[in-house]
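What follows is one structure encoded as structure tokens, with my remarks underneath.
Shown here: the complex without one of its protein chains, the others still in place.
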Amino acid sequence: MDYEEFEVLSPLDQKTYHGRFHSLVTGISLRHSDTVDVKFLLDGSPIVVALPHGEAATTIERFAGLAKRIVDCSADFRLRDPAAYRRWYGADHATPDWLGKFVYGLPELHRAELAGARYASGVGCNATVTVLALAPLAGAGLLRRVVADVKVGSSEGGAQPTAGSHHPERAGAVRSFMPTGHRHQAEIRQELGDAFELSFSVTAVELVRGALVTAHCFLSERIEERELWKLYRGRYQHEPFIRLVRQKTGIHRLPEPKLLAGSNWCDVGFEVDADSSANRVVVVAALDNLMKGAAGSAVQSMNLMLGWEETEGLRFPGLHPI
Amino acid sequence: MDYEEFEVLSPLDQKTYHGRFHSLVTGISLRHSDTVDVKFLLDGSPIVVALPHGEAATTIERFAGLAKRIVDCSADFRLRDPAAYRRWYGADHATPDWLGKFVYGLPELHRAELAGARYASGVGCNATVTVLALAPLAGAGLLRRVVADVKVGSSEGGAQPTAGSHHPERAGAVRSFMPTGHRHQAEIRQELGDAFELSFSVTAVELVRGALVTAHCFLSERIEERELWKLYRGRYQHEPFIRLVRQKTGIHRLPEPKLLAGSNWCDVGFEVDADSSANRVVVVAALDNLMKGAAGSAVQSMNLMLGWEETEGLRFPGLHPI
Amino acid sequence: MDYEEFEVLSPLDQKTYHGRFHSLVTGISLRHSDTVDVKFLLDGSPIVVALPHGEAATTIERFAGLAKRIVDCSADFRLRDPAAYRRWYGADHATPDWLGKFVYGLPELHRAELAGARYASGVGCNATVTVLALAPLAGAGLLRRVVADVKVGSSEGGAQPTAGSHHPERAGAVRSFMPTGHRHQAEIRQELGDAFELSFSVTAVELVRGALVTAHCFLSERIEERELWKLYRGRYQHEPFIRLVRQKTGIHRLPEPKLLAGSNWCDVGFEVDADSSANRVVVVAALDNLMKGAAGSAVQSMNLMLGWEETEGLRFPGLHPI
Partner (left out) sequence: MDYEEFEVLSPLDQKTYHGRFHSLVTGISLRHSDTVDVKFLLDGSPIVVALPHGEAATTIERFAGLAKRIVDCSADFRLRDPAAYRRWYGADHATPDWLGKFVYGLPELHRAELAGARYASGVGCNATVTVLALAPLAGAGLLRRVVADVKVGSSEGGAQPTAGSHHPERAGAVRSFMPTGHRHQAEIRQELGDAFELSFSVTAVELVRGALVTAHCFLSERIEERELWKLYRGRYQHEPFIRLVRQKTGIHRLPEPKLLAGSNWCDVGFEVDADSSANRVVVVAALDNLMKGAAGSAVQSMNLMLGWEETEGLRFPGLHPI
């Protein structure tokens, strides 16, 4: 079965919704496109909604009338708590009753719920890379404090040209564009709980596609690297899209987004800080923000919702060097 | 008086030591060159030593016999404490008696000592950007914990091609090359003391020239942004090469190395984390690692040692856009 | 049937020849790797030889004893004429008798010969992009003079770090590294004949993967754009890996390597110079030098040799944006 064989329907609005499902699968982000992917298999077939933030909330009823299953890629249905939405997005949610109907579309944390679910949200790219970096430590109750320092490429900024995306200004930039106050913190908190202190900053670097988090983790106890291996392997060994990357030599010793362009991998690695008196472990994770951080997780979630093979349409292993 | 007018002598070895003094001044790093800059004005004129790490220590006696004043750009004379040297450089120092004769060549912290000094060390680029980011907070006794996450360009890696510097591998990289264990921590500790917990990581990004530190600072008390202004302005207002950068709007709201190429500026800015219960302030600082982080600070130190105008040879304001 | 399912044997030398067949298929070039070899499991299965230039010529007998079909990716068997080899490679060919046994591995020009062939050469990336740009005009006897100005990425330089590939030197370069004398001219001449004057230059630009030729063609007669369409469409309409790209508006009006990374496409477009009194047409063609310009054409040729589907293993459509 192949996504590309699907027939694409756009009963709503031919101008706004034209099928780009193949693009979605190979990694041209929904969010990067100025238009929207909608895919109907048959009557009752699923819809992937990729409207700008805020618009999905106001049109969800209409989409729900058209399709049994929906994955929404915007930020509108990621948070369960209307108060959290208001705090981080600065306005009341347009359709708060719908928040509870959605599953957060990250299979690594919600696989069972996604199986057969009707509604799944998309995920924030910076949230995803951070959540996947931290989930094993958080799950084990080891985290006391985290400073998550995320480096991201220009495709995170969307498809609209701006002063900040103008090539002479953006090329070669190392720009601290969100040192505090980034909205994706809300997703991290929702998914990992509030048992640890979280600091979160995002810096734009010269790169189109990719995100890397350097998660400086301060643990409640000293932990050796082989225990970390055990912990992470235990949590992720059956995950189809997570790889543990930790080499002692070579140039690719830890995860790098450069190797992941177009793939749905999230690579995770770590290093214990031998000099730290504060039980510091640096966890490094990387992904393609347009794939695992957006469209890829959406497709992976939909696969689960439909009972398909989870990796369907997502097997591209990445391209190197680019 | 102009550096370029100096006559260049190389009495030692014409093959090894040829004059590139102008290069030094305009920013082609000593460390980036495969050879070495040595400048003799007249008998007793100063020498800038730019030998590989380890070699300056073994030849210092010889240079001292040739010149009254020496600035050494290597890492050999940055640390005062032989034990710290051994710990971070993995070997005993070849000439430990000389360590105490050198002043750490960062004018912002050692201006008075440098005035008239005979020997000054160079500075580590990542150490410098971090020390200048933190010095006002450290001086005020406000720092409890710091996570300094540094992003650096490829010129930090030196002039020798390696597997990691090969363009197809290095282009577009976001590479966590030193998440723990970076030697520059020793300089930061020496200069700022050990009253606070320090975590330090370095990530290579796509950039040739430049370094940016995102210093996540957790303070002993809550501090408002206007107090930070007062603190930083008080400390740096008379510094010829430090600018405070903190805009509310626009694309260059905080320091960026992209704007500093070729200049001797270190730009410093900050943002209070309104969401933090841990009194978090993010201090961001940027510089050109080949200038303020290496050759520029060396020249600035030498200017002070000679009693010259401190900004001599260092007035290039930077180039934008590049 | 899937390339990845093949078991890889290295009966010759485990150190020198290790299987990277999957890499080949997804686009990590043979030429970019230190050494690459693949041998299929079954007796009589084909070999892809990816030894450095010069080594294939001296080992061909040995390989021929191991496998019925061989695709050699080096430059050793691209030219039919030993004299041409001597002229462009500066030495006599080690096994000139073998030259006549090889088919030049460009399916667009040698499909019939490749079907069932035992030996096929690789292709030069710059030659391929130029040959595919010019073949329709050359075939129609319209070419009088051509200036082929090729722009290439850093992966063309191979896997070995050099002074020229060192990131601080290579990043942002626009380097005229071969304004005259490029060896790929020999392949172009062999494939397109010598009925026209050919000038050929190569400039390295900031890019890892990709080549673009701007072929300034001066024709024997004036030709309108719709006639060019007819000519190129007639020649290429059934080609599985050639697309004609020529838009009147938008930012991707003509072929661009940026859109082709990892794919086996060669995109071709053209524009008639309305101001030219010399019947100038500019033909622009782009490809991924590691795919259609190297490994991709090798696989495509092997598919033909084996009687497989020509596009087997080569269906990746490219990744955008990267």
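For clarity, chains are labelled A, B and C in written order, and residue numbers in each chain start from 1.
Rule of thumb we're sticking to: contacts are C-beta pairs under 8 Å (C-beta built on N, C-alpha and C of every residue); 3 or more make two chains touch, one makes a residue touch a chain.
Please read all numbers here as calculations on a predicted model, not as lab measurements.
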Full-complex touch with the removed chain, picking from C:169, C:187 or C:310, is C:169
Given B:110, B:209 or B:235, the residue that touches the chain left out of view is B:209
Sole touch to the unshown chain from A:110, A:170, A:235 or A:320: residue A:170
Given A:100, A:116, A:141 or A:161, the residue that touches the chain left out of view is A:161
It is residues of subunit B that touch the chain not shown, namely 22, 26-28, 32, 155, 208-209, 261-262, 316-322
In the full complex, subunit C touches the hidden chain through residues 145, 147, 149, 151, 163-164, 168-169, 171-177, 179-181, 185, 197, 199, 201, 203, 205-208, 210, 212, 214, 216, 250-251, 253-258, 271-278, 280, 282, 284, 286, 321-322
The missing chain sits against subunit A at residues 32, 153-155, 157, 159-163, 165-168, 170-172, 206, 208-209
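Keep in mind that, in the parts below, only the chains that are shown with their structure count from here on.
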Contact graph of the chains (line, ring, star, complete, other): complete
Averaging each chain's Cα atoms, the one nearest the global Cα mean turns out to be A
Per the C-alpha means, the centres of subunit B and subunit C lie apart by a whole-Å value of 47
The positions of subunit C in contact with two or more other chains are 32, 155, 208-209
